[in-house]
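The structure appears below as structure tokens.
== chain A ==
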Amino acid sequence: MKIAQKQNNDITIFDINGDIDINSSPDMREVFENIANAKTMKVVVNLSGVSYVDSSGLATLVEMLKKTRSYGGKLRLANLAPKVKSLFEITKLEKLFDIFDTEEEAGANF
Partner candidate 1 sequence: MENREVVIEVKDLVKSFNGRVILNGINLKVYKGETLVIMGGSGCGKSTLLRNMIGTHRPDSGSIFIKGNDITKLNESEFDKIRKIYGMVFQDAALYDSMNVEENISLVLCEHTKLDPDIISIMVKMKLELVGLRGFEKFMPSQLSGGMRRRVGIARALAMDPELVFYDEPTAGLDPIIAGVIDKLILDLSKKLQITSVVVTHDMKSVFAIADRVVMLYDGKIIAEGEMSEIKNSEDPRIKQFITGSPEGPIQFLQSGDGYLDELTK
Partner candidate 2 sequence: MLNFIAAIGKRVLSTLSQIGGIFILLKATLFWVFIGPFIKKPISYRNIFQQMVFEGVNSLLIVFFVTFFTGIVLAMQSAYQLAQLGAEMYVASLVAVAMAREMGPVLAALVVAGRVGAAITAELGSMQVTEQVEALQTQALNPVRFLVVPRFIALMVMLPCLTILGVFAGMVGGYLMGVFSIGINSGVYIDITFKFLALKDIYTGLIKSVSFAMIIALIGCYMGLNAKGGAEGVGRATTVSVVTSFIMIILADCVLTGIFFFSQM
């Protein structure tokens, strides 16, 4: 799994590539922790390159959401592959996250 970080005005965007599983989710958490510590207000996670998220990956995203909310920030997800989206539905997490079809949509109206 690879994570690329870019800045679009005041929005921080993460591009994630590869599977998010038990081995790689701790790395993702580390990156997120820096963001949360810096109290970044607007975060978009682009999951277009992700074909599989296991429950540790989902849990890491949930924790990230909890942290950003705690200081009033926002976390949005974009570009979910159908299989990944259905995972969010099965675990009833799709109502918890703001999920957008594209990165641009996610970046608008923050």
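Rule of thumb we're sticking to: a contact is a pair of C-beta atoms (placed from the backbone, for glycine too) under 8 Å apart; a residue touches a chain by one contact, two chains touch by 3 or more; residues count from 1.
Quick note on selection: all candidates are chains of the complex that A comes from, given by their letters.
Note that this is a predicted model, so its numbers are computed, not measured.
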Any copy counts here: identify which of 1 or 2 touches chain A within this complex. 1
Candidate 1 partner, complex, touching residues on chain A are 21-22, 25-26, 29, 54-56, 58-60, 62-63, 86, 90-92
